[in-house]
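Everything on this sheet refers to the single structure shown next.
Excluded from the complex is one protein chain; the other protein chains are retained at their positions.
Just so it is clear, A and B label the chains in written order, and each chain counts residues from 1 on its own.
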Amino acid sequence: MRIGVTVFPGSNCDRDALYGVERAGAEAVELWHADADLKGVDAVIVPGGFSYGDYLRPGAIARFANIMDPLEEFAKDGGPILGVCNGFQVLTEAHLLPGALLRNTNMRFICDRVHVRVETVDTLWTAGCDPGEELTLPVAHNEGNYFADPETLSRLEEEGRVVLRYLENPNGSANDIAGVCNENRNVVGIMPHPERVSDPALGSDEGLRILRSVLVGAGV
Amino acid sequence: MGLSDFEYDRILELMGRPPNFLELSLFSVMWSEHCGYKNSRPLLGRFPNKGTRVVQGPGENAGVVEVGDGWALAFKMESHNHPSAVEPYEGAATGVGGIIRDILAMGARPVALLDSLRFGPLEEERNRYLFREVVRGIGGYGNAVGVPTVGGEVEFARAYSGNPLVNAMCIGLIRIEDLVRSSATGDGNLVVLLGSKTGRDGIHGATFASDELTDESESKRSNVQVGDPFCEKMLIECCLKLLDEDLLVSLQDLGAAGITSSASEMAAKGGVGIEIETDRVPLRESGMEPTEVMISESQERMLAVVEPEKIEDVLYLAERYELVGAVVGRVAGHGDLRVIHHGEVVGTVPAEFLADAPVYERDVVRPNYLDELQELTVDELPGPEDYNAVLLRMLGHPNLRSRRAIFTQYDHQVGTDTVVLPGADAAVMRIKGTKLGFAATTDGRGRHCYLDPRGGGAATVAEAYRNLSCVGAEPVAVTDCLNFGSPEKPDGYYQLAECIKGMSEACEVLGTPVVSGNVSLYNETDSGAIYPTPTVGMVGVMKDVNIHATPAFKREGDRVVVIGKTPPLLGESMTSEGDLLAGSEYLEIIHGKTAGLPVRSDLAAEKKVADLVRELVESGLVDTAHDVSSGGVVVCLAEMVIEGGIGLGYDGEVEIEEMRADVALFGEESGAFVVAVPEECWNDLQDALVGFAYRVVGTTGGDRFKIGDLIDVKSSDLKKAYERDLFETHAPEGGHIG
Partner (left out) sequence: MKIRVLVRPKAGILDPQGEAVKNALPALGFEGVHTVHVGRLVEMEVESADEVDAMCRRLLSNPTIEEYEWEVIG
């Protein structure tokens, strides 16, 4: 399986995501923002970082990069897409996922390990997890405070589209939401960084539970 | 312009004619202390700088040491004190940006950042503001640029009120064969400016950094540069790509004194000249004069020398990374830094003159203040009644409290190489694709250096050595920032000279040469000089990064052992009460006194103990180790309890022979470690410790911290005191416990 990782100017977890993909046992493919070409990959990760310096709003400028047109097509066709951190922000700005990510309520950047629960295994990126499984994952963000209007929130809850939920809310997110998916359940956005815990040498490889799920779903 | 009459005469003599305004500006920035090391150069010569692992010593943009398997580390620490005092967010941010470019100029990928910080007491609003904004600035830049901030240290003392210290260290990883030098070569080669456009930022920042801070400094805000980490990120990726494709002859960052400094240094090192055409420099503001273009300190810029046939590829890549890329000059045989504007030569100075700032050597005179300061009568100090309360108060003091509120604002994991997270004695990083790793720490002991410059200088290096040893790394080399007051005042010069002497002695004995560094003098405000504060950044190498130790207790039932100087609370201390309390945190926090003459370290003996601890870790026998430092052994043990969430009990009799209990508990002596091992390893540990002084201090377990019948506190209470948020509003401290 080949998994692409988009690289925007200012992405800084792109190399980590490529590494995580390899750790998960897939082939990693770099996708340059200016090329409107997904190079035939089977899945795409939009990595973390500060695309375009997070200027204006995180993800606001990246969503208009050339790579986004084929990515939106790919999403429509049911292709698996995972947005991590800034990638999640890009996907909300691009309306591939509902809601938005606001400043953390304590107004600080937060780099820490958080406990989250896998709320649904019915997505392409959690198919390999156990229902209700608890994971400890790193977060590192300034704007991780998930927001959606009340109707959207209740729809997300009713349709089981909350993918990860914080056990202790670090940033003020509505309903303790750490990750959501789209209606078709192929596009997932999460604030925690699974690629940062993809190797026991770093103290944990729990992130592989998520990164490998897309392989499970694909029957690899 | 910051030049003295003597210096102006020297310029006349060198040039053989009066310089024009532009030429004089070049001298002014290059002969500032910041660029020219006028007062410190003769003293810096004392530092040992050779060693078996040293690939590059002082003189380049960063020092380089070999790790193994062809891998090397480029590292350097630099101060950004004055800019941070005036505009803390941008001052700290651009400090981080600047040190990253130093590492990038070596051709290395920046992989780790550390910061050494000093502020005045947090009771004052201005100090809280500086502290909060400096931390935000470091995070704001480092987090965005994608280099993890993995360690550092901070202390608070009145002497830093209004003159905070912001020292940033960066470490880069590189294959030895890929190292880049900064010397310009090849008559006719092109000089290319990469990065962002040039504006009027920080005009005369270098001379500003060499002035004392006064109320006027606040209004010099226009001097402070604004950082753009997004541009820096692109600059990193672009330069590494250019080097990877072998498109550059040499590379240099633009820091203080901008193009002037970079171009003249590149020229002087290569023994060639460089011509800069100021009208070809892409500008952000209109109407900039050639002089302004030459000394602008706009951030996120690099200067490269490129062979003409490769220029198209270089400019193409700059565009791909959305950077400014412009040919702004050429290498020439004449040896001058020549400034050309619209085809007309507007200034010419031989590059070697600019690099040859005059040197001032002064007499080293012991200041009178030391005698009074070093006197300490313990009997005059009231003894506390409740040692639990003292311990909690110590742990809750900003100097000892957990740094968690700081490092959780820094992305310390980006890059997926951080093996030991912040909060341990040193950061541990891996080198992907190998078993190798490295560790890094920053340390400073300003109060100690104030009380005894020479002893404090040595102790600073020794502390860094111990911190690396604790995690299991072999210490190899040092970078430093020498933060001092004015060298033109006898006290300041004495402190500078003596600290360097002490540091040199320690580096010699410990086998850790100084390979890079920077000097920040004139750290004074209207109310006086800062503590003399040399900060040391030390790196160590690890053969197997997976084998390391951290301070946290890991299991119930572990034997806890103090190695090295046995703490007086277990008897047989050879050190007097006064010596134990001299310069200690206990004396400072509980009694509000800065006094005494701390015992000078026996460096050779300390090295033996530290090396033993490292070997214990390397062998896999010990996975829990911590250096006994500020606050003494009890604070050290309490930290291990808090970090591990496992209690400690010492039920044996506490033997205090003819010593006050508070001194015995909180006295500080250099050179001790605490380690913990499971019962089944106890025999092996005892075998390894033959010939060394050691004492068992208890067994891990339960949820209390107990030292005989003197201290008995719930672990959760320790944690509560220790983990209070450093940024919460500070109520003024109450009276001292008497």
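Throughout what follows, a contact is a pair of C-beta atoms (placed from the backbone, for glycine too) under 8 Å apart; a residue touches a chain by one contact, two chains touch by 3 or more.
Given the structure is predicted, the values throughout are model-derived calculations rather than measurements.
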item: Displayed chains contacting the withheld chain; value: A
item: Hidden-chain contact residue, picked from the options A:57, A:117 or A:155; value: A:57
item: Sole contact to the chain not displayed, among A:2, A:103, A:117 or A:155; value: A:103
item: Selected from A:16, A:93 or A:176 as touching the chain missing from the view; value: A:93
item: Contact footprint on subunit A, counting only the chain that is left out; value: 56-57, 60-61, 64, 92-93, 99-100, 102-107, 145, 147-149, 172
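The rule we apply is simple: only the chains that are shown with their structure count from here on.
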item: Inter-chain centre distance, subunit A versus subunit B - centres from mean C-alpha coordinates, in Å; value: 36
item: Interfacial residue positions of subunit B with respect to subunit A in the complex; value: 139-140, 143-146, 228-231, 233-234, 320-322, 407-419, 430, 432, 545-546
item: Touch list for subunit A against partner subunit B, complex; value: 9-10, 12-13, 15-16, 19-20, 34, 48-50, 52-55, 108-112, 138, 140, 142, 193, 195-196, 198-199, 201-203
